[in-house]
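Mind having a look at this structure? Questions to follow.
Only one protein chain is missing from this complex, and each of the others stays in its spot.
The chains carry the letters A and B, assigned in the order they are written, with residues numbered from 1 in each.
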Amino acid sequence: MSDNTTTETVTLTVDGQDVTVPKGTTILQAIDQVGTEIPHYCYHAGLSAPAMCRLCLVEVEGAPKLLPSCVTQATDGQVVHTESENAVGMRRGVLEFYLVNHPLDCPVCDQSGECKLQDYVFTEGRERGRSREPKRIFGRDDFGGDVLFYGDRCVMCTRCVRFMEEIEQKPLLTIVDRGTRSIIDTFFERGLEEAEWGGNVVDICPVGALVSKDFLHKARAWDLKHTPSVCGSCSQGCNIDLHTRDNLVHRIKPRFNADVNGHWMCDYGRGNYEWLNRSDRVEEPTFVDDGRAVQLGWDATLEALEQRLAGVTGGVKAVVSASWSNEDLGAVAKFVESLGGGEIVFRSARAEDESPLKGFPSLARRRDLVPNIKGAELLGMTRVGGDEGRGGLEGVADHDGLIVVLGDDLADQDESFGSKASLFVYLGAHTSVGASAAHFTLPVSTFAEQKGTFTNHEGIVQEFLPALEAPGSARPASYVISSLVGAPA
Amino acid sequence: MTDGVPFKNPGWAGNTGEYELTEAQVRGHDYVGTRPRDGGHPAGAGSYPYMLVERHPDAPLFEGPYLERFNKIKTRYPDLRATLLPTLNLAQEVRGHVSPQTMDEVASLLELPPAYVRGVATFYTMYNKQPIGRFLVQVCTNISCNLCGAEEVLKAFLVYADTELGETSQDGNFTVIEAECLAACGFATCVQINSAYYENLTAKGVPELLEHLKSQVGADGEGEGG
Partner (left out) sequence: MGYPYSHDSEVPILTKHFGEPEARTLAGWKARGGYVALEKALAMSPADVIEEVKASGLRGRGGAGFPAGIKWSFMPSEREKPHYLCCNADEAEPGTFKDRELIRWTPHQLIEGCLIAAHAIQAEHVYVYCRGEFFEATQVFARAVEEAYEAGIIGADLMGSGHTIDLTVHVGAGAYICGEETGLMNSLEGRRGEPRIKPPFPAAAGVFGMPTTVNNVETLCAVPHILANGGEWYRQWGTEKSPGTKIFCVSGHVRRPGNYEFPLGFPLSELIHDVCGGIRDDNALKAVIPGGSSVPFLSEAECRDCMLDYEGVVEAGSMLGCASVIVMDEKTDIVHQVRRMAEFYAHESCGQCTPCREGSDWVVKILRRIEDGRGTEEDLDTLMEITRQMTGTTICVLSDSVAAPVQSSIEKFRDEYLALIRRGERVGAA
């Protein structure tokens, strides 16, 4: 037996270029591999292909008609033309059909700038449509959840219907009526509020028919900066892009990762970004000197801290948040170790159940509602407190040695937390009553403001990049701490 | 319809002089007779006319003989989904139209998502999405009938039933709509009224037909169309 595990392949020609693909590949995928994009609406890599938009038609030598590349299998020796007169002419024709009833309301449409109808028509549509006829009017409908439907913009690709049917497997959407009167709808008043993954239909809608209520009229697509990141809302670690403008996160979109989240993300994670925009931030390093809070900049503050550390007694206790990166948590661990070791705990909110995505079994909104539980655990940190992410700090609050807190807002604590400590260092993003007794309050950046990694529930380490600028003098916790570890004690 | 009724549909083959047939013979009523409410043999249990005069919008889905028919229908298909059309037919037969409530109930009977049932029900034009008149008058205005004066026939129905296209007359008797080809092109103009075809109809024949239909209402609360 040979250990040859390569699958059978076929070689075809796409626009004069040879391409070899595994048997069973569709022509559309082969075209993709060549680096050309063939226009399409109904085809989506994560869904079944109904071949109904008729945009991806290509000319295949020997075939009597143009063939839908999304469902036609590539075969050996096939000669495919995507740019032949016939294929281009047909696409131009189909695009004109799409515009017969389209309202052309791009100036007020949220999709403008990331709209496939706009893109395709601009690239290869007719300069002017020939229809002089009155347009069909469907109007607007609230689909429930975060989803708003503009019927007139719909291209009837049915991706949304298929997502709900095949992936979430809660068929809350359907096509109502038929022919030119057909329209996407819910079962009367029962809509996507029953869905937990409904926001994905907005992502996969190639036009502005399904839009997010949350994002409605907030920003133009071309003004948004897209930064690859990892969702911070549970331990699944969905790959996302943070869409920002004016140093604010405006929305979260899933980013494809075949192993983790495919094309999808849950509504909970998608909607949970406002905390990244909080304005109650710790902005300047502050320390208490002779009973007075002073802000003398990082250098002086860290120098003062080094001095205070040298005299500290009573052992170290640390509280961290698993919403901080492996690098930040690792720095804390190293720091504690450098001081002779001590207990490091974290608290995290846990949901009652997982909420799996039936059509993509490896994806679920996990029980742990923070991104880096696994990372913290691998670093030997211990979970304390209840499922609501509170409590469990009784042993720390009254500690008389060194207390180090990273990221945990201490929201359930009062002014007395750490008041008996010989030294209380708060590395935080947000101002907190629980940190009132801190001797040192050091502003750190959130994951959205820095580079780093999270380890997801399966142990996959995933990188994120800075999408926002940290406020004031805030900097990554790992920078702050490592400068202490490196310093002579 | 029985032969005792004075109205004579002008469209019967007997009128051509080649066949000597009664209306019951042409329509096949003499052969079919009255089909049992419980559906008879399961093979035909899903084939009953569902455009009827009598309607009970609040009747349950299903009970009595209708439940028997529903159960028979289920034995004829490999899965429940396939019984959706026959079940909607049965629901319309009972209730007269397919309301959102009816779609929802059918959905739970067949373990299908309600939105799915709505999608299917709205694909098919014979499901009345709202209540209609006692008689649903569908005038074919497609090509062969159109060539033979169907538009005049349609106008005549609207005038004599005193209603607008797609609306129901004040007395609740007639809803008049245009129909697509009824596959009776050799008998133009063809009009379907509830479950029965009226063929070779001319605009002139419309008032008499409407009077005939009105006379069917009231006597026993039921009427033609079964």
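One rule holds in what follows: a contact is a pair of C-beta atoms (placed from the backbone, for glycine too) under 8 Å apart; a residue touches a chain by one contact, two chains touch by 3 or more.
Note that this is a predicted model, so its numbers are computed, not measured.
A.B. asks: For chain A, enumerate the residues touching the unshown chain of the complex.
C.D. replies: 50-55, 57, 64-66, 68, 71, 90, 93-94, 96-98, 100-101, 130-134, 136, 155-156, 175, 177-182
A.B. asks: To test your reading of the contact rule: which positions on chain B touch the chain that is missing from view?
C.D. replies: Given the touch definition above, chain B has residues 12-13, 16, 18-19, 21, 25, 27-28, 30-33, 35, 40-44, 46-49, 51, 76-86, 88-89, 110, 112, 119-120, 123-127, 141-144, 146-148, 179-188, 192, 195-197 touching the missing chain.
Just so it is clear, only the chains that are shown with their structure count from here on.
A.B. asks: Any idea how many Å lie between the Cα centroids of chain A and chain B?
C.D. replies: Chain centroid spacing, chain A to chain B, equals 54 Å.
A.B. asks: Which stretch or stretches of chain A touch chain B in the complex?
C.D. replies: Its residues touching chain B are 170-178, 185-188, 190.
A.B. asks: Quick one: which bits of chain B touch chain A in the complex? Just the residue numbers, please.
C.D. replies: Within the complex, chain B touches chain A at residues 100, 103-104, 113-116, 118-119, 122-123.
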